[in-house]
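All protein chains but one are shown at their positions in the complex.
Moving on, here comes subunit A:
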Amino acid sequence: MLQNLVKSVWVPMKPYYTQAYQEIWLGMGLMSLIVYKIRSADKRSKALKGKIFASSKGGGQKTPSYFLRTRCPMA
């Protein structure tokens, strides 16, 4: 199946993927960087909200350990 895929897709498209679309690959890298930044910011804000909610429910409660593993938002 892989041989068929290489023959039918990679061989005809090789000059496009390797030469013509170099800048588009760079654009895809930029887009994935933006997606990563947005998702990590969302995760961080949800963790912060969870900590605020937990501390408002009861001061003696242990904060979730995943929060301790995330970067400090002030850093």
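Just so it is clear, a residue touches a chain if its C-beta (ideal position, glycine included) is under 8 Å from a C-beta of that chain, and two chains touch if they have at least 3 such contacts; residues count from 1.
Just so it is clear, contacts and distances are computed from a predicted model.
S.K.: Quick one: the chain not pictured, UniProt calls it what, "ATP synthase subunit a", "Serine/threonine-protein phosphatase 2A 55 kDa regulatory subunit B", "General transcription factor IIH subunit 3" or "Coatomer subunit gamma"?
M.R.: "ATP synthase subunit a"
S.K.: Spell out the interface residues on subunit A facing the chain that's missing from view.
M.R.: 16, 19-21, 23-24, 26-28, 30-31, 34
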